[in-house]
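Every protein chain of the complex appears in place save one, which is left out.
Our next item is subunit A:
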Amino acid sequence: MAASTAQVLSLYRKLMKESSKFPSYNYRTYALRRVQDAFRANRSVEDPKMVEQLLNQGRDNLDMIRRQQDNNPTHLQVV
């Protein structure tokens, strides 16, 4: 199935939403910036195989960020 603009935008929104949930200022700003810059850099990619590969990378990153939210809870402090 060919990747549509809607799919790309949906992935982008999900990534930005999950990235904004990092409690750590540095991780949060990095994730938001990196996602934005990566999508911008690949804006003009035409080859559908390449697009699919990039989208899969994006989805893997989304899963990773979701998993990591559980590892960065605000109560993770030295006692």
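Convention: a residue touches a chain if its C-beta (ideal position, glycine included) is under 8 Å from a C-beta of that chain, and two chains touch if they have at least 3 such contacts; residues count from 1.
Definition applied: contacts and distances are computed from a predicted model.
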| item | value |
| --- | --- |
| Protein name as given in UniProt for the chain not displayed, "CASP-like protein", "cysteine desulfurase", "Exosome complex component RRP45" or "Aldehyde dehydrogenase domain-containing protein" | "cysteine desulfurase" |
| On subunit A, residues whose C-beta touches the chain left out of the figure | 16-17, 19-23, 25-32, 34, 37, 64-65, 67-68, 71-72, 74, 77 |
